[in-house]
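Removed from the display is one protein chain of the complex; every other protein chain stays in position.
Entry: chain A
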Amino acid sequence: MPALPAPNVHDGSEMTSFSGLKPLAMILPGLFLAMFIIGYPVADLAYTSLQEVSRFGKLQGFAGFANFAEVFSDPLFWSSLYRTAIWTVCVVAGTLLLSLPIAIMLNEDFYGRGLARVIIMLPWAISLTMTAVVWRWTLNGRSGLLNATLMDVGIIAEPIEWLAEAQLAFTVEILVGILVSIPFTTTIFLGGLSSMPQESYEASMVDGATRWDQFIHITLPLMKPFINIAIVLNVIYVFNSLPIIWVMTEGGPANGTDILVTYLYKLAFRFGQLGKAAAISLIMFGVLLAFTILYVMLVSRGDRQPEEVEEG
């Protein structure tokens, strides 16, 4: 990029003599806190997962991989894992399929666009816990206002117990999950769309391309990096998300809506099976790390060009 200014004089003389220890001193306090609050638990989980732990949290000695063996022979672990996969894939796929057209519409000029933006971003502003509490009441099997509405409109004749049966409850939770993930994903896409070169659209218009052609041949390829980032970030967030399922059904009825995080939370704080919970935490940490590394790779790929110029 030729347009960038050459490094100035101060960068050469003062900045370097100055930038030895001082910048390190500026980042260290925060780094210590983060290392401590994040590093200690990781180390502790790794240690605990290899220990035999009593119901009261006392470590009773080295147990090798017994906790992991126990986890892998637990049918509830496998069913939670399976449901975590369904939950993640459905929420992320649903979110992306809805968010891209929404972002494309919000990127264009129409009457009331500002209002539409505020409304669509609204779920982001509210904590997942509160959203889940309100939906739990909305979906109340007897007096919930969703039943009231559907009965008034004549879609159903009898109230439906939305959260009493696992399959239906899980489906509803996935839909709520999609709803709360749309704002963030739409935001990423809006960022991508705002950097689209307008000329290619105009040129393709001259060539007689339809809007569908434009979408397939211009928008989609240019949006690919943003779609990748949206997928990875959403997978990370959704895979880890406890509040919706925890507040709406607590993983019930009969563990029928448990995903790994809710199962892990129950093992740790309800059933006192710390060794097993630590083992699951570590497994999840590994998965999270893998996706995080993928994310870092995606981001640094997108960010390299300007960065290299700036840092020489």
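Convention: a residue touches a chain if its C-beta (ideal position, glycine included) is under 8 Å from a C-beta of that chain, and two chains touch if they have at least 3 such contacts; residues count from 1.
The rule is short, and it goes like this: contacts and distances are computed from a predicted model.
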Per UniProt record, name of the chain withheld from view ["Alkaline phosphatase family protein", "Maltose/maltodextrin transport system permease protein MalG", "Molybdopterin oxidoreductase" or "Protein N-acetyltransferase, RimJ/RimL family"]: "Maltose/maltodextrin transport system permease protein MalG"
Chain not shown: contacting residue from A:Asn67, A:Thr131, A:Ser181 or A:Thr219: A:Thr131
Option touching the unshown chain, where A:Tyr40, A:Phe65 or A:Tyr82 are the choices: A:Tyr40
Positions on chain A contacted by the hidden chain, ascending: 8, 10, 14-16, 18-20, 22-24, 26-27, 29-31, 33-34, 36-38, 40-45, 48, 57, 98, 101-102, 105, 108-112, 116, 118-131, 133-138, 140, 142-149, 151-152, 159, 179, 182, 187-188, 190-191, 194, 226, 229, 233, 236-237, 240, 242-243, 247, 250, 261, 264-265, 268-269, 274, 277-278, 281, 284-285, 288-289, 291-293, 295-296, 299-300, 302-303, 311
